[in-house]
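As you look at this complex, bear in mind that one protein chain is not there, while each of the others sits in place.
Coming up: subunit A.
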Amino acid sequence: MSLVLLIEQVLNGLQFGVMLFLMAAGLTLIFGVMGLINLAHGSFYMIGAFAAAATAAATGSFLLALAASLVAAAVAGAIVEMTVIRRLYNRDHLDQVLATFALILIFSEGTRWLFGSFPLFLDIPDYLAGPISLPFGIQYPQYRLAIIAVGLVVAGGLFALIAKTRIGIQIRAGESDREMIAALGVDISNLYTFVFALGAALAGIAGALIGAIQSVQVGMGEPVLILAFVVIVIGGIGSIKGALLGALLVGLTDTLAGFLLPNAFGLVMDPAAASAVGSSLASMSIYVLMAGVLLFRPTGLFGSS
């Protein structure tokens, strides 16, 4: 195992973490501000990817495709908030889980109805294709570096939005006391629609960015959703800072455990058995991480008790 390979794996872990952050940021905002468990968040990821694939096929432009993914997911988010989610704020979490689970099924079958059952084509643009040479002789795909950059820019923008702007103040106020902010004359239902659409748009652009290197197909959002929930539990529910740190931790743990554990077992076992045992343990690693964090900080790294 060389240093170059290790650095490459750390970059992979970062890229995975940044992508998880885009998903988890919306999820944690929605939970923090509105107290809503939104299982359908993965559907916005899928909507973003399909919107991007359809736009890229029609126009050939990747930037337009990204814009389309933002708009489509935000619009879908706003519509869902206004028609369904709004009725769920005062219900308990079980009702929310049931209703948003129903939304997953509706979105999945609706997408199949519109686009068919076969995966769609979405590729990375020519100007980001291929590897780039980094110091120490590392060859790393440019596109993955671009994902890391986009994710960090979005994270910075989100912090600025929440810390510095008027709407950010309202969001933070809504998190601590929603009756009081309504009494102060802030239109709480518009604020909720905005937050929900923002979260959906972040998921949508994550879907489009990742769709270009993975597959754009029905049901692509659900595996990511589970990891995003792990991230917000580790980071502390409602905390953007926690989501970023949690996402990077999960991304790095998952990637490095998947790489290091089979190698470590390979020192004492034959390769086939080491690979099987190592990869089985590696897939548990993030849940072990979550359990460990919760043991010492039951509300997550940045959660308020």
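FYI, contacts are C-beta pairs under 8 Å (C-beta built on N, C-alpha and C of every residue); 3 or more make two chains touch, one makes a residue touch a chain; residues count from 1.
Keep in mind that, in the parts below, contacts and distances are computed from a predicted model.
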Looking at UniProt, which of "Polyketide beta-ketoacyl synthase 2", "ABC transporter substrate-binding protein", "NADH-quinone oxidoreductase subunit N" or "5'-nucleotidase C-terminal domain-containing protein" names the chain we cannot see? "ABC transporter substrate-binding protein"
Which one touches the absent chain: A:94, A:114 or A:272? A:272
Among the options A:35, A:168 or A:219, the absent chain makes contact with A:219
Taking the full complex into account, what residues of subunit A touch the chain not shown? 1-2, 4-5, 8-9, 12, 15-16, 108-109, 112, 117-121, 123-124, 129-131, 139, 141, 143-144, 210, 212-220, 223, 255, 258-259, 262, 271-272, 275-276, 279-280, 283
